[in-house]
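Structure below; questions to follow.
Only a single protein chain was left out; the remaining protein chains are all shown in position.
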Amino acid sequence: MSAPLLEFHDVTVAYGRRPVLWNIDLTIDHACLFGIIGPNGAGKSTLLKAALGLVPTTGGTVTFFGRPLADGRRRVGYVPQRETVDWDFPVTVGDVVLMGTYARLGWFRRPGRGERRLARECLARVGLEDVADRQIGRLSGGQQQRVFLARALAQEADVYLLDEPLAGVDARSQETIFEVLAALRDSGRLVVVVHHDLRTAAAWFDRVALIDRRLVATGPTATVLTPENLERTYAGQIELLDELGRAVAARRRTP
Amino acid sequence: MMSGIPDVVCCVATAPAWLAVPPNTVVVAAGVAAVGVAAGVIGSLAVLRKRALAGDAAAHAALAGVALAFLATGRRDLPVLLGGGLLAALAALGVLVLLRRYTRTRDDAATAIVLSVSFGCGIALVAGLTSRGVPDAAGLEHFLLGHTAALTVADAALLATVSAAAVVVAVVGLKEATLVAFDPGFAAASGWPVAAIDYCLVGLVAAMVIVGLPAAGAVLVTALVVIPPVAARQWTDRVPTMLLLAGLIGLAAAVFGVAASALVPRLATGPLVVLAAATLLAVSLLAAPERGLLPRAWRRRSARRGAA
Partner (left out) sequence: MFFGDSKTGAAMGHALSRALVLAVLATVVVVPTTSQETAAWGDEPPRPVLATTTIVADLVRQVGGDRVVVDCLMGPGVDPHSYRATPRDADRLAAARLVVASGLHLEGKLASLLARLARRVPTVAVADALPRERLLPVADGLFDPHVWFDARLWSEGVPAVVAALVKLDPAGRAAYEARGAEYTRRLEALDGRLRERLASIPRQRRVLVTAHDAFRYFGRAYDVEVVGVQGTSTESEAGLADINRLVDLLVDRGIPAVFVETSVSDRNVAALREGARARGREVALGGRLYSDSLGGPGSGAETLESVLEANVETMVAALAGGR
């Protein structure tokens, strides 16, 4: 019996005395497109950051393939939220994608021909091969998100963690990104996505976890996204629930 | 080919004689040029990492270190004083990094605190030394303004060595420095020790600032660390090119400043170097093809005319 790909065990994260995440127990043992859904401030991004060691946990452990992160960082790829970057930084699209290969290169080695070829391939997979020499500030929102996706692809990881990759992205870029993620899942990789939009969540993800500082429910999408679960998670956002109820029902009807 | 090399060396070594350049000018130009190049390169990394003011904090903290080194050893040799200055600068920058990591203090406030407290200590120490009439204490205060015109060959050699070493470190670690400057979250998630790399960068800045103290003084060396990188940024969108240009602009500022000071009497050299750098910055801000103010205005006008 092989170890689960990603496991959160009793994870608690608190800023000062305010708890952001509380006793999260979550296990993912198959490669799939996994969505983390919840209202604003539910701690979804924090969950990813805790997994990556970017925020300290006040309790619990996170393991990848049954081992702590330090043992297998190379196998974990990360696409952070878009706003964390300075868009005026003097790097081109190609430069950013190449950064995905740095961890494999190690200290002081420069990227060589192999790395550049890999970067070009990753750019092609997200449809950005034409803008490889453009400075990143001169891209549209969707293009910017695809650059970071390409960088993650260049990491050639087995588990991918993406933080709101589709926020503020035009519809066409959303399609492209989703196709890339689905292709990753089809090739046997786990793709965990913090997602903001319940409508598309119902359509895209194989399995989801509903988070509102605690884990409300987890499992296959159709089973989890019930009106009861949604009401427990999104308490008070009634119009949303109506719309969602309809979307979920529609999904159930199509086989 | 092999026999030609000694001839070339002879030619270059006696160049001052047949170019009729005074030997002091050559020494000062060499020393300041070394500082200009290294400050430009290291400063680029600091500016990209948004730690441009770290140089300022280091320069002000160095005064306390210089005074303490003099107190501890009683000697005034440049390496001793600069060593003390470096230790103090590293301590101050260490406090700065710690303040940012473990308290809620923001970058600009933390820098201001560290800068003013360490500078205050330095002034108090130096004033205490001079008012007690400690022999040889005269001149410690001049670290603030530098005495560029009085650089000796030994000083210039020290400056050149440290500058070369700093540039080598910057080039070797360029990929790591760029990664951490651009996306520290991604770097940390990929397993890079972001804090250690930050300390190294900040340490390099401190070393450059300390070594530049005799050349330009504490107040002016910060300018050399910040102005050439900002000027270089206007001309390019790639990090390696930016470093190269910043080094060249620092070099040009040094040469122009030293030349001007050698031609006009009663003008201090350090400030002229900074003025030269500032002029190059103004030119860059105005005239750089992509980002310059004038080309952008011209493009806007011709776009409007084209639309009309």
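Per-chain numbering from 1; labels A and B assigned in written order.
Keep in mind that, in the parts below, contacts are C-beta pairs under 8 Å (C-beta built on N, C-alpha and C of every residue); 3 or more make two chains touch, one makes a residue touch a chain.
The model shown is predicted, which means the values in this text are computed figures rather than measured ones.
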Where the missing chain makes contact, among the chains that are shown: B
Residue of B:L71, B:A91, B:I113 or B:A149 touching the missing chain in the full complex: B:A149
Touch with the omitted chain, as defined above, among B:A57, B:V258 or B:L281: B:V258
Residues from subunit B at the interface with the omitted partner, ascending: 16, 22-25, 27-28, 127, 130-139, 141-142, 145-153, 258, 261-270
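Throughout what follows, only the chains that are shown with their structure count from here on.
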Chain centre separation in whole Å, for subunit B relative to subunit A (CA means): 41
In the complex, subunit B residues that touch subunit A: 48, 172-173, 175-176, 178-179, 181-183, 185-186, 188-192, 233, 236-239, 242
Of all residues in subunit A, those that touch subunit B in their complex: 52-54, 70, 73-74, 76, 78, 80, 84-86, 89-92, 95-96, 99, 102-103, 105, 107-108, 110-111, 135, 151, 155
